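Incomplete set of chains, arranged as in the complex.
To keep things simple, chains are lettered A and B as they appear, and every chain counts its residues starting from 1.
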Amino acid sequence: MKKILILLTLMPMSVFAEGLDGANTSWVLTSTALVLFMTLPGLALFYGGLVRSKNILSVLIQCFAIAGISSILWLVVGYSIAFADGNVYFGSLSKFMLLGVLEGSLRGDIPESLFMLFQMTFAIITPALIIGGFAERMKFSAVLLFSTFWLIMVYAPITHWVWGGGWLQEMGLLDFAGGTVVHITAGVGALVAAMVVGPRKGFGERPMPPHNMTMVITGAGMLWVGWFGFNGGSALAANGDAAMAMLVTHISAATAAMVWMFYEWIKFGKPTALGAVTGMVAGLGTITPASGFVSPAGALVIGIIAGLVCFNMVIIIKQKLKIDDSLDVFPVHGVGGILGTLMTGIFASNELGLFSGQGLAKGMTVASQVGVQFIGIVATFVYTAVVTYVILKVVEMIIGLRVSSEEEQQGLDISSHEEIGYNL
Amino acid sequence: MKLVSAILRPHQLDDVREVLLETGVSGVTVTEVKGFGRQKGHTEMYRGAEYQVDFLPKIKLEIVVAASELSSVIEAITKTANTGKVGDGKIFVSTVEKVIRIRTGETDQDAL
């Protein structure tokens, strides 16, 4: 029935206009703006507020520069590697510089230029997420070089595997909006980077509180709003699929935020604003792969689990394992992505009563689906970890990874960029 | 002339200023400082990392007065700023040898 409805929705346009659907185009245009907004200024503020005052601009310029470079790379080769025909591991260079993609070219029922741009905003935010792992100490030139290699060698191929006709897609992996492609890759990338680059000077000895919590929370609000485009837009249509994806996204965010806040309240005695928004981001990351497949009741469960697990992972990674994943990218995004990808295999099932989703991939049972999801997670995790490590080592050889100890002490804003954040 | 430096709780600035005015003081210079002493600080917590903040926001008032007015100024401050709770602050007194008003070049008592 659902299938027929969708078909019917598409019909009138395809009859009259050879396939372009204005309504879907309108929504994906909007979603593209929303996803760019997530990074600029959303993520930039969220991350920027968390670092110390002397490094604020280094975070902001890293976000902007990654946006700039990723966009150019995506145009030149990235999109082609991810989405042009090729084999199951790698696209091809046939769409180099978007060759042959004209104003009238379509992908499904929206312009291909739009699909490519929408995907570009994902290719921007993913490497930008990683900077949270090595914030406050990495050389700017190393950040740029690392991000360049990483986009081409990690992000673009994995995108091909999952969304571009690759082997994970063929296997039936369900990842609606980027649990594996975006969040696991970014989380694992950040974790490896944090370990290779090493902790900040004074990590574990001296407190390094956020320099501007209002900025963190502003960025968090923008992330929440922008995520509607991220998950809702991934339907590539203005229909019930998009609407439901947005609804479950919202529910998971709200739930995980509250779970984190109350957990903290119980465990440490006080509910914090930072806790609430961190939970929110965990909820958003976790629902991402599931968003087009699950019901609101499922989203509630996913949000609860996201809050509980990511909360504990933050403490384990930083305080137990003493890994200075500075802005907690792995425990929030990486773990969220893993959890969400797994739970998609369960809550997508339409046999769970109130918790039923929109259905598993064709021919799957919950068990087989979870198996596929698990393979997707492991493949993404291992490939990302290995290649990220190699890239970092190569960059280290070429230009080195860290600023000097004095520069770190002085702060990257002055030492690397000759600017300061505030002259109030 | 004497320099009276008083470390006080920030919210008492307005009250103390008024009392000083009544006492005849014509000028005050205020600095925001952070103080550490017997009064205990607070904890802050960010993503489960709890830590102790020992420095508390305080204000420092600096008032230069003629030696003759010293005791009335001290009394005025002490009375107004006293809440009886740890952390009310201190007054330090030292000697100023010379005062100059930049605008007029007047010196010492005339410059106050």
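Here is the rule we use: a residue touches a chain if its C-beta (ideal position, glycine included) is under 8 Å from a C-beta of that chain, and two chains touch if they have at least 3 such contacts.
Since the structure is predicted, the reported quantities are computational estimates derived from the model, not experimental observations.
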Inset, instruction - Jot down the chain formula for the full complex, using the labels you see. - result: A x3, B x3
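Here, only the chains that are shown with their structure count from here on.
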Legend entry - Averaged-CA centre spacing for the pair subunit B and subunit A, given as whole angstrom: 52
Legend entry - Complex interface listing, subunit A residues touching subunit B: 207, 209-210, 264, 268, 270, 272, 274-275, 278, 311, 314-315, 318-319, 328
Legend entry - subunit A partner contacts - residues on subunit B that touch it in the complex: 44-51
